[in-house]
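One protein chain is absent from this view; the other protein chains keep their places.
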Amino acid sequence: MLFMLSVVALIAFTGASAEGLGPFIPKAKGEQCVEPTQVMRERHWEFILHQRDETVHKGIRTTRHSLKNCLECHVQPDEEGRFPRSSEPTHFCTNCHVFAGIRIDCFECHADRPHEAYGAISRHSRLSLNDMFRKRPVR
Amino acid sequence: MSLGLTRREFLQGAGAAGALTLAPGVFLYAKDPEAPVTDAVRWGLLVDTRLCQEDCNACVDACNEEHNLQDLGRPETDAQWIRKLTVRDPLGGRTISLPMMCQHCENPPCVDVCPTGASFRREDGIVLVDKHTCIGCRYCMMACPYKARSFIHENLTEQLPDAPRGKGCVESCTLCVHKVDAGENTTACAEACHKDGHQAILFGDLNDPDSEISKRIREFGATQIRADLGLNTGVRYQNL
Partner (left out) sequence: MSIASTRYATLDAGRNYWGLLAVLAGVVLAGFAGFLHLEHEGHWITGMNNQVVWGIPHVFAVFLIVAASGALNVASIASVFGQVAYKPLARLSGLLAAALLSGGLAILVLDLGRPDRLIVAMTYYNFKSIFAWNIFLYTGLLAVIAVYLFVLFQPALARWTRAAGIMALLWRLILTTGTGAIFGFLVARQGYDAAIMAPLFIIMSFSFGTAVFLLVLAAACRGSGRVLGDALLFRLKNLLAVFVSAVLYFVLAYHLTNLYATEHHGFEAFILNFESLYSKLFWLGQVGLGSLLPLALFYSPKTRNCRVSTLVGASLVIIGGLIQMYVIIIGGQAYPLVLFPGMEESSSFYDGVVASYVPSFWEFLLGITGVGIGLILTVAGLGALDILPEDLSDPKPAS
């Protein structure tokens, strides 16, 4: 915890970013984040955590602080139109978290790209993928 | 839908309208995303076993596709949220076929036994696992009378945005909660069954006396499986 705080503090105070000192921050969609950058740097995990419980237990589906919404803007395709995966250094979350040395396990379960990226695998091709794996017929 | 709009975008575009009439008798409740769910509604399913075809697997396929439940070639450990059950009466040999899934009990044993409270029942009757607090003890699987739950025995990849799932947690039918919250007023299984022309699965609000599901239950009656356990299930069956 202490370590985490100090890292957060380090990033926050040095304002580390493009100068080469900090992590490489991939370009996001849009002009402005849902909160001021500094606030996000220090407290994004609180927001996501809070939103997580609200959504899971109460069905509150506001997007402002949702993980999905983070991905919508911050995970963008490269020139070839390919979205980075959470296992790659070009992924927004992964990059900074590797830099900060804090392991996150969000993407063991959660999709690591925006909805749009899954559109590429069309509903139809997902269907045929599933046909390949079709459950054994009922006995 | 036409105009390249998905149904969800269409709904969002329609704004925070309370209820939207798409066709006579078909209402869409666009839930206000800011409001917590309440017990004013209780979502449930009605299955008419007479309409369910034994050789049809459409609901199961649709569920697997919707949540990307993959067949890993290990049937004993692969997750199944919904399965087709064949029930045969040894006296006379009448055979019926029905989809079996989490029954979204009002008094769910899985919730009672869960040590961390990860298994819980939403105000609107949907029973879920909060996979952030599930420790994977599997006591809920021991307690569920319907074998509705699956444990994830391996690392998963390629999960979909609306269906986060992962190793070491227990999961089961979510009553397509992502669809319900988006106001789609249906589930993947009900939709698929409808599309296949069987219409054996009906989704709806059990609390609303005017909903199609309530009307049908009132008119023709419906049974709970293992009603003796007193769980007041949210999934009811006709013509068992």
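All chains are identified by letter, namely A and B, in their written order; residue positions are counted from 1 within each chain.
The definition used in the following text is that a contact is a pair of C-beta atoms (placed from the backbone, for glycine too) under 8 Å apart; a residue touches a chain by one contact, two chains touch by 3 or more.
All values reported here derive from a predicted model rather than from experimental measurement.
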| item | value |
| --- | --- |
| Which of B:138, B:195 or B:215 contacts the chain that the document leaves out | B:138 |
| Omitted-chain contact residue, chosen from B:83, B:198 or B:216 | B:83 |
| Residues of subunit B (touch criterion as defined above) contacting the omitted chain | 72, 74-80, 83-90, 100, 109, 111-118, 133-139, 141-147, 149-155, 167-170, 225-226, 229, 240 |
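As a convention for this text, only the chains that are shown with their structure count from here on.
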| item | value |
| --- | --- |
| Averaged-CA centre spacing for the pair subunit B and subunit A, given as whole angstrom | 28 |
| Subunit A-facing residues of subunit B, complex | 31, 33-37, 54-55, 57, 60-61, 64-65, 68, 70-71, 75, 80, 83-84, 86, 97, 120, 122-124, 128, 130-132, 155-156, 159-161, 164-167, 169, 177, 181-182 |
| Partner subunit B, residues of subunit A touching it in the complex | 52, 54, 56-63, 68, 71, 108-111, 114-115, 118, 126-127, 130-131, 133-139 |
